[in-house]
Structure formats: structure tokens, C-alpha cells
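Starting off with a structure, shown below.
We show some of the complex, not the whole, and keep each chain where it was.
Chain naming follows the written order as A and B, and within any one chain the residues start at number 1.
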Amino acid sequence: MDSAALRQEAKSGACPDAYRAVRALSVALAAPLSDADATIQSMPDASPAKWHLAHSAWFFETFVLRDHVAGYRLFDAEWPFLFNSYYEAEGARHPRAERGLLSRPSLEEVLAYRAHVDAAMERVLDRPELAGLIALGLAHEQQHQELLLTDIKHALSCNPLGPAYAPAAPRFRQGGDGWREHPGGIALVGHRGGGFAFDNEGPAHRVLLEPFALAERLVTNREWDAFIADGGYATPALWLFDGWAWVRQHGVAAPLYWREGEHFTLAGWQARDPAAPVAHISYYEAEAFAAWAGCRLPTEFEWETLAAGEDPAAGNQLDVCAAVAPTGTAALFGDCWQWTRSAYLPYPRYRPAAGAVGEYNGKFMNGQYVLKGASCATPRGHSRAGYRNFFYPHQRWQFTGLRLARDL
Amino acid sequence: MDSAALRQEAKSGACPDAYRAVRALSVALAAPLSDADATIQSMPDASPAKWHLAHSAWFFETFVLRDHVAGYRLFDAEWPFLFNSYYEAEGARHPRAERGLLSRPSLEEVLAYRAHVDAAMERVLDRPELAGLIALGLAHEQQHQELLLTDIKHALSCNPLGPAYAPAAPRFRQGGDGWREHPGGIALVGHRGGGFAFDNEGPAHRVLLEPFALAERLVTNREWDAFIADGGYATPALWLFDGWAWVRQHGVAAPLYWREGEHFTLAGWQARDPAAPVAHISYYEAEAFAAWAGCRLPTEFEWETLAAGEDPAAGNQLDVCAAVAPTGTAALFGDCWQWTRSAYLPYPRYRPAAGAVGEYNGKFMNGQYVLKGASCATPRGHSRAGYRNFFYPHQRWQFTGLRLARDL
């Protein structure tokens, strides 16, 4: 059983090997980073790499070890204040925007913290009553693996020296130019049956779909260049009111990380591949591009319905520490998270879980949009058809892209 | 045919009497205001009364007279720059946040502008090819009548002297405490058939509803007092993440305009009626209250489906210049606009109209929520079951209230 397969297993519960594989990948992702690299925070939306490593350990320490394992002693009684993210039920915490001021504990000390937690976890990995919490913790950790990569990419991009996180990955080409059609009707969406899912993916429920089609591939850098050349960023009629205000206020004229023919990648500044999927676009940009192209964004339910028969572990997703980048793929998953026009709202009869973990998803259901699929930085096995990623419409430091839709 | 009936007529087209009645109400609403009252702007979201009067004249002057009436001469060639609101296709314009600096033109000059436009309009009110644009202009003007009232209420509330716009209106009582149930199923929503509707109300389309119930009346001041007494504003678990941040940042502890047992009204500071509907609450507050009450907000489609057989011109709505206020009613419409949990997004196959008027609705479909019904400040005859009002989740200077929903 190879490590990607093991991480895939994580979604279905507390398999000890899955635990070890997921936890080991986090440590592997930190290997290229110095203590200083792992400390800096380039904007309030992002967090230091070291913080991600510690926070994902805190999650297991708090919700599994502290709450359910008699006699467990905290690694350090002062650290929960530092590494609680946003759980009000867990009390006061270090301000999010000041995570980059924590030169202490060091990266080495954080790795020792992880080892301490792992040693304690080893003794409870087979306790069935903890399987759900452990699966949640592993899914949580995988989310932070992706954030670690996108956050360090942003941080390195702010350095005029343009340092690389890892060597560049080879380039690929993506699939065909056609459309995948769907006749509409009543579809069943949302999580049902086996395997792990976040609470925001349920309850399963029926939705009514009109006939539609989705593009076979993501919008490419070449197409985006054409949008720019046609004055896309200077034509208010293409934009939402809030989007146009955002363009004007920030002087936006291209996707994040673009400069002339290059873009910043985890391998430093590189020439852009015209055939690769465009990445690092905001919802506003995706919307404007779709309007320019005479198409629209899909709804989350259209996407999910088409994806129902696909392999969510296919495509360009994260397996090992590398300079991941969108390269193109025939798969529906991978390369970039795909903006939908669906506001991130609760499903009918949705109820958050009780206790602190109930703060995981529900309280964010405002002002954000659902993204579907998976990106090159998503640990393979983490996502699925019903997965609901979500970001605010101006955010674009994730690997976010666009698959066009149209009415039939 | 009385004046309220005439204004109701406005929704179905360019009846000359409807034109005159709607236009006359705007002027009547300004009667209690001095030139200075009509000039001030208390926040960027609000506009001066004088500006509303001039802008609604500009709308007819621009989209009817200038574009469709040969030989029409602008009242003043410099004024369109002042009174264009947000139409990019109409060019540059005075900054929204500086509307309150326009002591000139005076209120008297603005009324002369309106008379000039009305005189020109009289000659074209019966031209059938203009009926649609005129109906749009009248619906537009009615929206600004409501804004004029809510904006002047806000402006007067900022004055420590607490001046009144008009004498207080008598108090009423609202309907029963029960629930109106609906079995769910496939419903047809959105505008179809006769009468005027905004473009955002269509196309008509089918939706799937699960069984639900709506409260027979709006949440009252008494219930809101209980929410406060129970620590509603101090319990983060009740709030959306963004809502809790808003509460903390602004020190929110009650609906807008509340102080001790009083609230600010268009009749100045008044004792609160415990049995009247609570008003001036944000979406965040509505959401938190619903969570506290063990209920939820309705979707826009649940509300519309229940309202299909109701009289949209019933209930506490605006007929004449007065200190309007929510008083309670058995009707589904009136008193307060009712927050729904539906994000303000385009209906399937929605396309904005061509030209500048296409900017009316579509470009605002981001980050806002749909409100249904009508308020005490909505001109009677303006709203309907399919009407989609929309505001950002933190906004609460409109007469916004809450009707609870629950799953069956």
C-alpha cells in the first residue's frame, strides 16, 4: 500500500497507517523550509508554515487526547493559546494577524510537539469510538497541508529575491475542448453512505437541475491572455459592482503572481505555459471572464452531479513534497479548485455538530462561494464529488481556476 | 380612483394618472423638510432627500426624454454628472460619499427640475413604445421614496436634538402566534405573465421545496428584548463568524435606533411598543435570533410560494407622507422587509437587459441577501410575491425585520 493510497484511506476513518501517512506528509512538506521561512506570515489570510504544523497537532491534542485520553498531559500549557485558530468554545487565543511574530517556539520545537502528540495518538488509533474524531483530524490536517503550500508560496512571492520552495515540476497538457452535457432533472446531492465527510456536505437532498453543459477542461493562460488583450480588466460592464470596485481599488490587471510573461510558482519565477490552466483568480475575475466568454459559472450542484461517476483521486493532486503547479489534466478533479456561482450556504436541515468542532464549518456560511474539485496542492484522497471548499470572492492566493458552464 | 390605487396601477405600465400619482408622492414626502434637511447625508449608504428627488427625475430625463424624445433639452447640462447614481454606461459622476456636499442646487431648484421633467413627460405618457421604460422609472422612483424615508430617518437620528419628520402614527397590533405550513414539492417561482417586474425577478423557473412552515407574524420587540436578556449579543455560538466580528467591531448590543426603552422613529424618540415587530436588524442579527429561537430564516422561494395567493397591497405600507413605523399586521406584506437565507444570485438563464438600464440589478448579485415582502415605507402597490429586495448582511437602516421558518 503506497503512501498516496494510505492517505486516501484517511477519509474512511482511523486506520493507523493512514494516520501515520498523513502526519508524515506534513513534516515532509516542511523539509525545504528554514526556521525563518516557517515563521513568516505575509498577510492576515495566510499563516506561517510552523503555525500550520503546530495547529494541526493542537487539533489532535485538544479534541482527542485532552478530551478523551485519561492522564494525557499537555506538551506545553501555554501553547493552546498560540495554536487555537478560531474556536470560541476553546477560549481566548493569539490574534490571527500576529501569528508571524512567533519566532518562538522554533520549528524544531514544533516538530517535537508533533512527535509528542503522535506518540500519544499511537496508543489510541485503534479505539473505535475515536475513529470519527481522528478522521476529522486527518481531513483537517490535509486542509492545512494545502494551506501550508499556498501560504508559503505567497510569502516567498513577497521576497524580491523570488526564492524557490522546490525545483520546478514537469509540464503536462490538458484534455479536449468540448463540452460535457447533462439533461437536467431531479438529482440527489450531498453526502450519503460510507466514508468521511465534513458536516457541511450534508444532509443529502434533492435538487432540480435544468439542462446544462460543463467544459471538458479548465480555462487556460492563453485564454486569459486574450481576455486581458480584449480589455477585460478595463470594461466595467463585464464585472459585478463589488468586483469592479475591487479591481479599481487594488489596480488589478492580471491574475495573482503574474508579471509580463512569467508567473511566480513554488519553483520561483517561471515562464507561463499558455496551455496550462489559469490559476490564482478571484471569483470576481472568474465571473467577468465567463461574462466575456458568453458563458457562466456552474452551480455547485451541476458540478457535483457530473462528478458523481468520476474518480476523485485522479488528476494533478498532491502526493509528495514538490513544486506543485496546475499543468492540465483530462480529469474533473485536480489542477485548480473551480469557482461555482453557488453561495456557500447551509443545505436544507443542516445542523452543526455539538461542541467546539461544531464551529468547523457552519459559522462560515456567509459571503463566500463554493469551489469544487481539488487542486495540485490538495492531498490526493482528500476531496470527493460532494466536497465543498469555500472562499470569499476577492481571495485568490489558493490554486483557484475556472471551468465554464452554459445552459442547454 | 384614489391615489394609492393609482400608484398600484403604476406596476402595470404607463397610465398617466399613475405617473402623476407616483411623482406627486415624492414631492409630498419632501414637504416636511427644510433645504438643509434635504441636503445632508449621514453615511455613504444613504443619500440626501434632495438627491433622491433629483435622481429620480434624472432617470426619466435620461432614459426617456433624452434617449427617445426628439428636441428635448436638458434642464441643466451639468446636472447629470451630479445625479447619475451608478450607471457606468452614463459616464463619470459625483462621488457617492460626497452627495451631502451639494448645497446647490437648492431644494427649490430641484423641485423646478422635477416640474420641467414632468411637463415634458406629460407629452409622451401615452406613447406605447415608452410604456415599459416609464413603468421602470416609476418603480425606480418608488424605491427612492422608501430610501428617502429611511435615509432621512437615519440623518435625523444623528442629531442630538432628535428632531421629528412628522407626528407619530397610531399603534396597531399584529396577528396570531401560529405557523402556516406548506407540504413542499415542485413550485414555479419568478415573474411570469402580466404587469411590471424587475429583470431580477425572472425568468420564472421551477424549484424543489421540502415541507416547511412560516410564522404567522413577525418577531416582536418583546421577543427581541428576551433575546438580549438571555445574552444573545454576548454568545458567539449563536452568530456567524462574520456576524460576530461585526458585533465586536461595532459594539452592537441592540437593533439600530434603540436606547433603553425607546427607539428613534420618524416621529423622534418614542417608547417602544413591545408588541410591534422589531425593525432595523441586520441579517447577522436575524440569523443569530433564529438560531437562539431554534428556528431558521425562510428561503426566498418558501416565502414566495406561500405569498402567491396573498394580496401584495395589503398590510402596513406607505400611502401618504407620515411618520411610518412597523405596527403589526396580519398580512404577509408590510411593516418590515423580511430577511431570507437566500443569497441574492441570478435565476437560471437570467440575462441583464441591454444598455445602461441593464446595470439596474444584475451587477449587484454578490454578497447580499434577498428580502421579501414590503415595509411600512414601501409605497403600496410597489411590491409583489416575486419581488426581490436585497441588502448586505450588515445593513440595517432599512425597515428590516424577521419572520421565522422551520422544517416540517
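Just so it is clear, a contact is a pair of C-beta atoms (placed from the backbone, for glycine too) under 8 Å apart; a residue touches a chain by one contact, two chains touch by 3 or more.
Remember, it's a predicted structure, so these values are computed and weren't measured experimentally.
K.L.:
Since every chain shares one sequence and 2 appear in place, tell me the total number of copies in the complex.
P.N.:
This structure file describes a complex of 4 copies of one sequence.
Note that in this section only the chains that are shown with their structure count from here on.
K.L.:
What's the rotation angle, in degrees and to the nearest 5, for a C-alpha fit of chain A onto chain B?
P.N.:
It is a rotation of 180 degrees, to the nearest 5.
K.L.:
Based only on mean CA positions, could you tell me how far chain A sits from chain B in angstrom?
P.N.:
Centre separation, chain A to chain B: 38 Å.
K.L.:
Could you please specify the touching residues of chain B with respect to chain A in the complex?
P.N.:
86, 88-89, 186, 205-208, 210, 236-237, 239-244, 284, 341-343, 345-346, 348-349, 359, 363-367, 393, 407
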